[in-house]
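Here the complex is missing one protein chain, while the rest keep their positions.
Coming up: subunit A.
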Amino acid sequence: MPDVQSTVVEFVNKLRKRKIEGSQATAKYTVELLRSVISHQRVPHANQAAALIDAVKAVGEQLIAANPVELAVGNVVRRVLHIIREEDLSLTTAAMGGLDLLDASDDDDVDNCKGIGFPAMSAAVVAAAARSTLRPPSLQTLLEGTPESATVPYTSSSGADSESKTADKSSLTRKLKHDVIEGVNQLIQEIAGCHEQIAEQAIEHIHQNEVILTLGSSRTVLEFLCAAKEKKRSFRVFVAEGAPRYQGHLLAKELVARGLQTTVITDSAVFAMISRVNMVIIGAHAVMANGGVIGPVGVNMAALAAQKHAVPFVVLAGSHKLCPLYPHNPEVLLNELRSPSELLDFGEFSDCLDFGAGSGSLQVVNPTFDYVPPNLVSLFITDTGGHNPSYMYRLIADYYSADDLVM
């Protein structure tokens, strides 16, 4: 435990000082950290799930407080909590006696249906399997609880099931922890593989001789465009540079290195160029529960320009970016003001920056993010496929349990 504690402190420090940037990297670190927290957590005989939940929550709160702007941390913490709850539920129901499961769980909410559907399997594994096989996922299959894939797990587990009634608590404990860790491993894989999952769909969206506009730099967008290029699609990319950090320059460099036709434009030229563009693709920092997007500063402008010219505005987001919170929640800190020296070097204008000097003062505001309301987004592409903004809440309900929304 002590070494876990010190890694937690270390990670918290890094988050505070904004040493880890990018939601994928943050999500990866967070989930790995939580896995080691769970594996080191000593579980009491009674109520093991609660102990795990408490441990994860305690660490999670520290992490969220360390960088409230990086929503991916909170998302991953809530995902892990959800995994624990699901595993616990599936185990207890299994222990209560396998056969009358479905009746007993009728009053449970919809989320848990699929977990109960395959009692002996690790619920999250099943859920993940369901998600990947069901692309595009249909609400119907989930609601009706009659999945085609149900044939996969059932055969082997039904025998073992009845015995687990009599199995002693300790093995049950070990099983819970084991299952949870398995579920978390699944999540790690999912986060690591989200770029490929999203990029696989590129071919369906990018067509021959199209012009794509993107803004700022996003690894997901890079992989997405390159995947289309590898499938021999020929298209052109406009990159808005993304002032003041100019990450668009880096993206453009990478794209050119991989042989794409790339043009760099200033952010302010987006409106002028949009009429030649067939599709706007951007990477999100976070996707809120209402389908609104938090992205690099300037994105809202691009979205409005796209709407004006009826250009599809497509947002790429790995599932770890889906946030169960709503943007109008005052507790959610959506933006971060960075150092003004990214705009103005120290020294330039320093005479007017010294605002004590009587005559008016120059204030420099350097926000990091922008908010795009859901009605401007045409399509979300996540690792589970393409979705409408209005469908986001549904996806989120799959991933998170309502108990964890308020930490």
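In this text, a residue touches a chain if its C-beta (ideal position, glycine included) is under 8 Å from a C-beta of that chain, and two chains touch if they have at least 3 such contacts; residues count from 1.
The criterion applied here is as follows: contacts and distances are computed from a predicted model.
Undergrad: The chain dropped from view, which UniProt name applies: "Organic solute carrier partner 1", "Dolichyl-phosphate-mannose--protein mannosyltransferase", "Cytochrome c oxidase assembly protein COX11, mitochondrial" or "Translation initiation factor eIF2B subunit epsilon"?
TA: For the chain not displayed, UniProt's protein name is "Translation initiation factor eIF2B subunit epsilon".
Undergrad: Who touches the missing chain here, A:Leu34, A:Ala66 or A:Leu251?
TA: A:Ala66
Undergrad: Who touches the missing chain here, A:Ala58, A:Met96, A:Leu337 or A:Ala402?
TA: Here the residue in touch with the unshown chain is A:Leu337.
Undergrad: Could you please point out the subunit A residues that touch the chain left off the display?
TA: These residues touch the chain not displayed: 6, 9-10, 13, 16-19, 65-66, 337-342, 345-347, 350-351, 353-358, 363-364, 366.
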